[in-house]
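Missing here: one protein chain of the complex. Every other protein chain is in place.
Then we have chain A:
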Amino acid sequence: MKLATFKRHLVESFKSLKRNGWMSVAAFSAVTVTLLLVGVLLTILLNVNKIASDVENDVQVRVLINRGTAQQQRNQLKNKLKAETAVKKITFSSKEHELKNVIKSYGKGFKLFGGDGNPLYDVFIVQTKEPKQTVQIARKAKNMKFVYDAKYGGTSAKRLFAIVNSIQRWGMGISLLLLFVAVFLISNTIRITILSRQNEISIMRLVGATNSFIRWPFVLEGAWTGLFGAMLPLIIVDFGYVWTHRVLSQTLASTSYRLLSPGVFLVEIDALLILIGICIGALGATFSMRRFLKI
């Protein structure tokens, strides 16, 4: 295609957006609503995946020490744990420190459990060299003297993965359905604008325009619709995520789990939403053009 022709298509597609006024607004709205839902779903899905992988890679085993265990006995336990080759590091966290973490995560209401009423245990936080060694260390620690229980990420991970899987399956399904609806909505909206321009298309055909020449301005118009329609969801998702990240990060501060940090993640999400918008817009236009280009 000649550069001059492509320029003409670009200008025409812009003019046409303006000329079609409310029809364009209707098409933008269809894209906006769909992409907003897709954007929110994607953000949730990717963060669920991130936390699932954090849990999976959690190399910590929390060894809960029986209440009333003396300092010397605790040292014995520590030495026994240290003797395990898979163990990398052992940190002690008193039940008071544990309670502080709880209060930090869940609120000041838990201050009631301070002092003698503290139901928590002293804990050895054992870090293993490899994530897969956590299971083995936790099993061994459970059977050691002075140990009340040993917990590792794996137990919750199994449950979490089941949830993640279903979220992923449903999320993907809903996203695909939404995209299909968007293509349908945009096709219909563009089809109505095309109907009002049938005269123009018939003249183009009579003077010898090829199908691709006729199609291009409409496809570009669809792509613009997708691009402009993606702007509002993009802003909502960006600001919404930054806020959610700030709030949830405080809650997750005491754990080793983290949400995806907004910087690169949002750039990727934005790029993806724009790409999806442009693609569904252009696709919608291509579909709706087909009927009018049959000879």
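Definition applied: a residue touches a chain if its C-beta (ideal position, glycine included) is under 8 Å from a C-beta of that chain, and two chains touch if they have at least 3 such contacts; residues count from 1.
We take it that contacts and distances are computed from a predicted model.
Missing chain, UniProt name from the options "histidine kinase", "Amino acid/amide ABC transporter membrane protein 2, HAAT family", "Isoquinoline 1-oxidoreductase subunit beta" or "Cell division ATP-binding protein FtsE": "Cell division ATP-binding protein FtsE".
Annotation: of A:4, A:70, A:247 or A:264, A:4 touches the absent chain (contact as defined above). One of A:70, A:207 or A:247 touches the chain omitted from the figure, and that residue is A:207. Although one chain is not displayed, its contacts with chain A can still be listed: residues 1-2, 4-5, 8, 19, 199-200, 202-211, 213-214, 295.
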